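Note sheet for the following structure.
Complex shown without one protein chain; remaining protein chains in place.
Right after this comes chain A.
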Amino acid sequence: MTQTAYRIQGATGEWEVVIGLEVHAQVTSKAKLFSGAATAFGAEPNTQVSLVDAAMPGMLPVPNRECIRQAVRTGMAINAQINKWSRFDRKNYFYADLPQGYQISQLYHPIVGEGEIEINLDEKNPDAQTKVIGVERIHVEQDAGKLMHDQHPTRSYVDLNRSGVALMEIVSRPDMRSPAEAGAYLSKLRTILRYVGSCDGNMDQGSMRADVNVSVRKPGGELGTRTETKNVNSVRFVMQAIEYEASRQVDVLEAGGKIVQETRLFDPDKGETRSMRSKEDAHDYRYFPDPDLLPLELDDAFLEECRQSLPELPDAKRKRYEKDLGLSAYNAAVLTAEADTARWFEALLAEGARVQKKSEGEVAKASANWLLSELYGALNRLGRTLEDSPVTPEDGAELLALVADGTISGTIAKQVFEIMLESGGKPAQIVEEKGLRQTSDTGAIEAAVAKVLAGNADKVEQYRGGKEALFGFFVGQTMKAMQGKANPQVVNELLKKALA
């Protein structure tokens, strides 16, 4: 990596920032971690709560196999050690959103140990600036309920729908040194989770949130005291929180003060962090093994199924797009950044290869270019995404095949595409109905050429006098006369002949 180090300029010189992230990712599952209540987002309050989630006396937790499986698959996707023996512990604290009075978590024996994530700091050239960020552990735990403070003057309302939903806590090493690295790490982690299918990564619905640990030090010096900014829910906010918090710490230290190890909140409106002023003993969690649950023991067959079910991961896919499909580094990076985009592209590719009877490599470049410029442009304009695209991969492949076999020109393809977007029609049918088929009828084209040359005698003179750039003008005029339907190659040939 050759990137210039990120430094904060203080009055006493330069400061280095040290960052670690604890990411809470909601595990994709139908039912909760220890109960059979549903997990769907947006339900009526307290309708997705079992008596286990409400912590009624005598209720016993039973782990959900799928939640365990997804945590293991996530660990495998970051090359982490998988612990075949792990255990659940109780983390004891009182809060209105926690009916049990403790959260079932894994402190001493997490299910996933050391792993790593490679981050790419230059989107346009992903292999130019990479850095490996260590992941210390992933453990499985319960989410708490939700509190609403603005519905009543003196009461807080509690909704336990989220209570007991499975979370993975993914704890990084303090390996990041700039807001950009933390942003790249969070984005990459989100991409991996979405590929694996273990978390939907919807940060605006709270499916992923980050606790941001920040400290500052003189470059290469001793680690400073850190603060932890809780529950930051977007990549941009994580970067903002780090910037603010790091310069706040530098100001405190340079004024002769000390950093207090504390929990802070990020205020997205002001772009600031502020102390939560919690009681000193709030973090005395008195962890102990949960006597309601036996240790979790995973056998080889379970692990093997987890491994077999992993999809091709983003880095491998990106490299394959570059190497086997011949795509540019940038296109490969953009197409693989989201699992949904890669899935759409691969459907387009498979269908294109099928209808054109070519290899995927032969249709890859045109497919990638069309998807990233034409389709993305149109979707942006319409405020839609690939998921609700009015055009299917099959339609796209059909359109590209019509260009590839010379039925229509690239210019006409744009027109056909517009009609497809509006009417949802099939490209071949649109071409027939609107009579857009490209013509190689030399008679008609010759007539158009003759007319254009006759109408622009002055320019013909200039061209013959050496102003060769005018050739493009004649092509344009001829195409216009042919309503864009002339085969451009034939137009070129006939024009050259006529102007010779």
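Rule of thumb we're sticking to: a residue touches a chain if its C-beta (ideal position, glycine included) is under 8 Å from a C-beta of that chain, and two chains touch if they have at least 3 such contacts; residues count from 1.
The criterion applied here is as follows: contacts and distances are computed from a predicted model.
Per the UniProt record, the chain missing from the shown structure is "Aspartyl/glutamyl-tRNA(Asn/Gln) amidotransferase subunit C", taken from the list "Peptide/nickel transport system ATP-binding protein", "Sigma-70 family RNA polymerase sigma factor", "Amino acid/amide ABC transporter membrane protein 2, HAAT family" or "Aspartyl/glutamyl-tRNA(Asn/Gln) amidotransferase subunit C".
Touch with the chain omitted from the figure is made, among A:Q9, A:N125, A:S156 or A:Q483, by A:S156. In the complete complex, the residue from A:I8, A:V252 or A:L296 that touches the missing chain is A:L296.
Annotation: of A:G10, A:P45, A:G206 or A:P488, A:P45 touches the absent chain (contact as defined above). What chain A contributes to its contact with the hidden chain is residues 29-31, 35-38, 44-54, 62-68, 92, 94-96, 147-149, 151-152, 154-160, 265, 276-278, 281, 284, 286, 293-297.
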